[in-house]
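The structure that follows is given in the form of structure tokens.
Every protein chain but one is kept in place in this view of the complex.
Here is chain A:
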Amino acid sequence: MNLRAIAAIYRYEMDRTRRTILQSVVAPVISTALYFVVFGAAIGGHMGAVGGVPYGAFIVPGLMMMSLLTQSISNASFGIYFPRFVGTFYEQLSAPISVVEIVTAYVGAAATKSVMLGLIILATAALFTPLSVQHPFWMLGFLVLTAVTFSLFGFAIGIWADNFEKLQLMPMLVVTPLAFLGGSFYSIDMLPPFWRSVSLFNPVVYLISGFRWSFFGTSDVNIVVSLAMTLGFMVACLAIIGWMFRTGYRLKA
């Protein structure tokens, strides 16, 4: 195991975060704060409690998840795409470092940033609405699992993308809509039966539902199913990345 290489890449990626602190941390916190002002304070005051949870608190897990998904993807995809784009990735390819080590370093750094961001958003939310977390251990577990899974997904996107547009495509056109329709702002029980069934095909529903359960002890879908879906997606991402490195897809000619 080339631990020094993992440490070198991890440190490099974290330095990059420090250099881009406004974009990586401050921007998502401000946008989340805006959601709380609009949906929590302004509109939420006129909404009834959802499953016994005040609306302002109800949207917290969904908002955290939404930032976690988009930021994990954008952090990890940019982290691998940029060295490919400017041509410095030759060094990683020529170094005595395995696929597992490369992925651990890049995805580890991206996931670290996302988890920190999630916790900062949670702290921000706590300023707007009274919050309690029923299962803190599970909450952290879901947070880390989701951050790692979507950083893996972002890493794969960063290898697949061969221009900046494609890099933005997935987060903008797929993940954000899925997060909005995945119950960030509502319980899918509130939907008509048809749309409720359709929603069950949205993987983000399982993430948000499981995460919300760790806060309030209630969920749209079974917690075991949530966990299984997330783990399944993670294994799929790992398989794709493994294939990419094995074949050299867009990494090696």
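We take it that a contact is a pair of C-beta atoms (placed from the backbone, for glycine too) under 8 Å apart; a residue touches a chain by one contact, two chains touch by 3 or more; residues count from 1.
Rule of thumb we're sticking to: contacts and distances are computed from a predicted model.
The protein name that UniProt records for the chain not on display, among "Signal recognition particle protein", "ABC-2 type transport system ATP-binding protein", "Cytochrome b" or "Monosaccharide ABC transporter membrane protein (CUT2 family)", is "ABC-2 type transport system ATP-binding protein".
Checked against the hidden chain, the listed residues A:N2, A:S31, A:N202 or A:T218 yield one contact partner: A:N2. Of the listed residues A:I21, A:A41, A:L93 or A:L173, the one in contact with the hidden chain in the full complex is A:L93.
On the side of chain A, touch with the chain left out of the figure occurs at residues 2-5, 7-9, 11-12, 15-16, 19, 86-88, 90-98, 248, 252-253.
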